[in-house]
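Every protein chain of the complex appears in place save one, which is left out.
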Amino acid sequence: MSSSDIFIGETIGTAVLILLGGGVCAAVTLKRSKAQDAGWLAITFGWGFAVLTGAYIAARSGAHLNPAVTLGLAIDGRVDWSDVPLYIGSQMLGAIIGATLVWVTYYGQFRAHLTDPEIVGTPNPSEGMVDQTATPQAGPVLGIFSTGPEVRNVVQNLATEIIATAVLVLAILTQGQTKGLGVSGTGVLMTAFVVVGIGLSLGGPTGYAINPARDLGPRIVHALLPLPNKGGSDWGYAWIPVAGPLVGAALAAGLHKLAF
Amino acid sequence: MSSSDIFIGETIGTAVLILLGGGVCAAVTLKRSKAQDAGWLAITFGWGFAVLTGAYIAARSGAHLNPAVTLGLAIDGRVDWSDVPLYIGSQMLGAIIGATLVWVTYYGQFRAHLTDPEIVGTPNPSEGMVDQTATPQAGPVLGIFSTGPEVRNVVQNLATEIIATAVLVLAILTQGQTKGLGVSGTGVLMTAFVVVGIGLSLGGPTGYAINPARDLGPRIVHALLPLPNKGGSDWGYAWIPVAGPLVGAALAAGLHKLAF
Amino acid sequence: MSSSDIFIGETIGTAVLILLGGGVCAAVTLKRSKAQDAGWLAITFGWGFAVLTGAYIAARSGAHLNPAVTLGLAIDGRVDWSDVPLYIGSQMLGAIIGATLVWVTYYGQFRAHLTDPEIVGTPNPSEGMVDQTATPQAGPVLGIFSTGPEVRNVVQNLATEIIATAVLVLAILTQGQTKGLGVSGTGVLMTAFVVVGIGLSLGGPTGYAINPARDLGPRIVHALLPLPNKGGSDWGYAWIPVAGPLVGAALAAGLHKLAF
Partner (left out) sequence: MSSSDIFIGETIGTAVLILLGGGVCAAVTLKRSKAQDAGWLAITFGWGFAVLTGAYIAARSGAHLNPAVTLGLAIDGRVDWSDVPLYIGSQMLGAIIGATLVWVTYYGQFRAHLTDPEIVGTPNPSEGMVDQTATPQAGPVLGIFSTGPEVRNVVQNLATEIIATAVLVLAILTQGQTKGLGVSGTGVLMTAFVVVGIGLSLGGPTGYAINPARDLGPRIVHALLPLPNKGGSDWGYAWIPVAGPLVGAALAAGLHKLAF
């Protein structure tokens, strides 16, 4: 696989993944979106089909779209270690592009949402701020960009991300194809439904980052975008959806080497 | 591919697409439908399986069912430019037939809905009209036929349609088959889920036309049908779901040529 | 295909189809079911996967499971006319078995539901009967067995069943396989999603029988079962979900012969 294949496939594929994945969070969250309050099933299927669409488009690079997947495949010997930096860099770039496109697509909805006094509170603190977030560090639209815990507990939050990512990477490693993710139609479909399943089953506590680029890239975009009343980017949590998935991928690759 | 293949496949296939796609909007919107208020997930899966069914039936013509897809394939060199007018004409004809069949299928529901004073208001304006639409130009059932924006903003609305269609066309162009859409079972299934994904993720602001025929054909039918109290057809918006998808398809085809 | 293949495949396959299809209606309708009020999306996916499961099991007979499908395939020349009576007889037998198994599976739920005064009214008519059905002819659980219209209008109801069945049969006939329904994994999956799509999009007015055996067999079981307070079986409507699908299948087969 050439460097250009990796760069183009991973950048465009991850951009599409984050555009659609962040998009469904915007669609379900924001005021004046036709999909507002469509619920958790919409979010999980939305992210699953985001994986499907991104992986479909990124066939030429093996469609990792996720540093944890790249790490797992490298440990398993299916990706050269020398290609890993290019994979991860392209994924980060793609994630930043994708999150920016979410903002473009939902521009008017972001504006309507973030200027609604019921959501962001009034500028006069004596009337009390409306708090709609689980944690004071997180702004009212951060969940469209990055994940966050419902119960803030470093050990549990890390454990949840490790376990969920280990399931993902184990499913990908046992796909039984020799190189890459096996981006045949059926392979992509299976992986997409695995991701829907992980979301439905293991997404409740932290919002299932299971992908460092998916969380860190959009968090950077949240920090940089000129959104009114956007609140904090919760940088104190940011290391968990990076470290957890990488540890989970390493564990899955180790288990796969040992057992399979 | 013969002209008769194109005409028959695209006309019947697009008619089925719009019958099922418009049908799910009618099912979820209208009074005295068993599916009333079934929600956004029902609408997006309904449109996805409308694509699946229409594409399945239209295999012989390559199952474009969408002028934007035809344009993208023509730019990419997979469809002869001389066939493009026949493709688009057949798609428009099919869309008009499909939207008319939605009206036949939901005849009693349209009547019940449009004669309900709570929905269409009373004829005496001194009691106040009930306004249930985002924009005064759009009638209470226009959403069953055509798309419309939640926040009316030409730049954002165009951008949303451009981005969403670019994702669709990029997914189709990277499907890696030499001619047409690759209407194998798996190919159709993948494209259907891509469309569900686009709806879930990018449909919130404008209702994701992503297909000029899907929007313009039914809008013409809405304008012509003898529905009581149907309200306006919002012709002021009509150019956006035509222009946006065509620009998006061209951008995707350009990106595909450049990068892939 | 031997007579024994047809009899076994169609009887068992249709029994499974109706057990699962009637089952999801019971699950969503009845008191003390974990799935009560799970909504229209649950019903349509439930019926789709009922088709998937029944068709999967009935591969040996071509998995028609539906007299309208058998008629369409016979007109198209893919099934011998001399086999048609055995197909339809087996489908009717299977439907009766399946509907009976729904009653066994949901025995306690039927009892709880039909002895609840809020649902079936009090025996003292002076306090007024609770009317929860669209039509006085239909009992409170008839919808678990058979279909019924939301707006009772012979012409529209027939038209809806004709159109919906024509879409189904056209999709099956264009599947491009030479004999039977093509009960490969992918073929079955596609047909199942076509049925989900028809349900979401065209099921609103009449509940999409699109299969004479699916409607008539369970209606007979409803008439015979010793259920308390079950109400009428609405025989006045019973001919529409038989005639409509057969006409729709014939139209689809004719269109297919003409156009494809």
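The letters A, B and C name the chains in turn, as written, and every chain counts its residues from 1.
Definition applied: a residue touches a chain if its C-beta (ideal position, glycine included) is under 8 Å from a C-beta of that chain, and two chains touch if they have at least 3 such contacts.
The structure displayed is predicted, hence computed values, not measured ones.
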Chains shown that the absent chain touches, full complex: A, C
Touching the absent chain when the full complex is considered, from A:V84, A:V104, A:I119 or A:A159: A:A159
Selected residue (touches chain absent from view) among A:Q36, A:Q137 or A:T186: A:T186
Residues of subunit C (touch criterion as defined above) contacting the omitted chain: 8, 12, 16, 19-24, 26-27, 30, 32-36, 38-39, 41-42, 45-46, 48-50, 52-53, 56-57, 59-60, 101, 104-109, 111-112, 185-186, 188-189, 192
Residues of subunit A in contact with the chain not shown: 39-41, 44, 150-151, 153, 156, 159-160, 163-164, 167, 170-171, 174-176, 184, 186-187, 189-190, 193-194, 196-198, 200-205, 207, 255, 259-260
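As a convention for this text, only the chains that are shown with their structure count from here on.
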Subunit B and subunit C: spacing of chain centres that average the CA atoms, whole Å: 29
Whole-Å gap separating subunit A and subunit C, where each centre is the average of the chain's CA atoms: 41
Residues within subunit B bordering two or more other chains: 39, 41, 186, 189
